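== chain A ==
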Amino acid sequence: MLDLVLFLPLIGFLLALLVPAEKAKYFALIFSLVLFVISLGLIGPVLANPGEYSFVTDTPWISTPNIRYHIGLDGLSLWLVILTTFLTPLAILISWNYIGHRMKEYYAFLILLEFGVIGVFVSLDLFLYYVFWEVGLVPMYFLIGIWGHDRRIYAAVKFFLYTMVGSVLMLVAIIYLYLKSGTFDYTVILQQMASGQLKLTPEEALPLFLAFFVAFAIKVPLFPLHTWLPDAHVEAPTAGSVMLASVMLKMGTYGLVRYCLPLFPNAARECAPWIVGLAIIGIVYGALVALVQPNMKKLVAYSSVSHLGFVVLGVFSFNQLALDGAVYQMLNHGVSTGALFMLVGMMYERRHSLEIKDYGGVATQVPHLATVFLITTLASVGLPLLNNFVGELLVLQGAAMVNISWAVFAAIGVILSACYMLWLYQRVFLGRTSHDTAHHFEGQDLKTREWVAILPLLALMVWMGVAPMGFLTPISVADNKTLQQSKLNVELKVTAPAPPALPVSAGTTVQVAQTAAGVNNAR
Partner candidate 1 sequence: MPANLWPSSTDLLRFGPEILLTLVGTLMMVLEPLLDNKRVFRTLSLVTLLGAIGVTMAAHGVPGLSYANMIIVDGFATFFRLLVLGVAILTVLLSGDYLEKEGHETGEFYALLLFSVVGQGIMACANELIMVFVGIEISSIASYILTGYLRDDKRNNEAAMKYFLLGSFATAFLLYGVAWIYGLTGSTNLNDIRTVLSSPNFTNSASLVGMSAALMFVGFAFKVSAAPFQSWAPDVYQGAPSPVSAFMSAGPKAAAFAVFIRVFLTAYGPISDTWVPLVAIAALATMTIGNFAALRQTNVKRLLAYSSIAHAGYVLVAIAAHSTVGTQAVMFYLASYVFMNVGAFAVVTFFARKGEQYVNIDDLSGLAVRQPAMAAMLTIFMLSLIGVPLTAGFFGKFYIFKAALDSNLVWLTILGLLNSAVAAYYYLRILVVMYMREPGVATNNMDEAPFALRLTVWASALATLVLGVMPGLLLDVAGRWVLALGR
Partner candidate 2 sequence: MPNSYSETYFPVLLQMVLATAVGFALVALGVILGYRVKNKVKDSPYECGVQPVGSAKERFSVKFYLVAMLFILFDIEAIFLYPWAVVYRDLNHGANRMFGFVEMLIFVVLVLAGFFYIWKKGVLNWQADPGPASVPPAKAPAAYSLSEK
């Protein structure tokens, strides 16, 4: 079943190249919807046992060296795969009229991108993982480079080279691990580490950890390696930005959780203060830069840097709450930032400008669009009952348990996010409507197709904000396992303080913590 979900996009890519150009978008939409429906079937079995891998396929791929086709799905990767299959049809819908030339290749590359991204999330063999990591790079390169805006070529090449430099370092580390352990199989390597069969000296573990970490940090992107992101986002076509922000950045954070923590627990803990420092700088810096952006897309891009800083902060706080929050925040960011990019894209299609100064008072012309944008904005700034709130709160709480000052600095980012997002909203939708702007927006409110594209995301923002437990439970279980693995052979220098009394307002959080504790006891 998982094999099907993984390889259907590859088949879809080849088929998309065969259908006539004018039919390509219909084919791509139907195909990706079918894939989404199929992928929903993955949820049930994984929820039944989120701590272990479901749908495991493990067959040899290449005999020498022993590379296996080993894939599986657990609570950590489940939602990311679903998010990918969920967003692809929406990304296709949003490109419907926007993409005017070379449509066949465009939709084919979108589907190929899906193949690479899903592959990254389900691989359990380090080599296979690396292969998919690189495969995802190529279609995105073309999406930005062919269908992007004016400086698209610069952005595309920069995107490719940044990721490539990071990933070759990771490849060195992967090969080194193979030479030490004799296998690329991630689960086997972990078993060897648990049983003490594979021991990495601190001198080995630190460079290896850094090699993995830099590759992921570029992808996340973590300050100061983030400079490719604003360029790529601004120049990419709408769907490209959506897929880039929503799922491709998650390849980095997912890698941190899945690989960096369990494989190199000691080194990760050693570096954690530095990394958290960078993450906090990223949160505040991203927010401050977003505040002064004159370009909407760039603003959203920098907000991504800020939001993903939270994820990294959560991951390197090494406790259940923060890690749950970080993983949940990955999904939230995918949903809300994806929606923001879509909305910005819709604005661009009407006004043909991304400059904030070209807008103003648009709300009177397109009230529906304004409302949808407002909801998304509020979700993005972390209003309670909407999705981001849950994730940010968990991360802040978890970080505070380790070091209260981390939470304090990170909280500044939350405040700033409200500033830049609401200010953006004010400048774009409120105020006086200039004649020119009104002309572009008159009678141009959301069309049916756009409603269809954006409504599922709105629904999800509310759902994930009001009833997070359905999503969080499998995440907690999987995270708990990751945390256990990341404690292997670790001498804990500082014992985490007992959790402080939980704030009453965060009812959902209490439940999460209790669930997590329950899981802990059960083990």
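Candidate entries met the following condition: all candidates are chains of the complex that A comes from, given by their letters.
Keep in mind that, in the parts below, a contact is a pair of C-beta atoms (placed from the backbone, for glycine too) under 8 Å apart; a residue touches a chain by one contact, two chains touch by 3 or more; residues count from 1.
Keep in mind it's a predicted model, so treat the numbers as computed, not measured.
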Result, touching chain for chain A in the complex among 1 or 2: 1
Footprint of candidate 1 on chain A - complex, ascending: 62-65, 102, 130-132, 134-135, 137-138, 141-142, 145-146, 152-153, 156-157, 160-161, 164-165, 168-169, 171-172, 175-176, 178-179
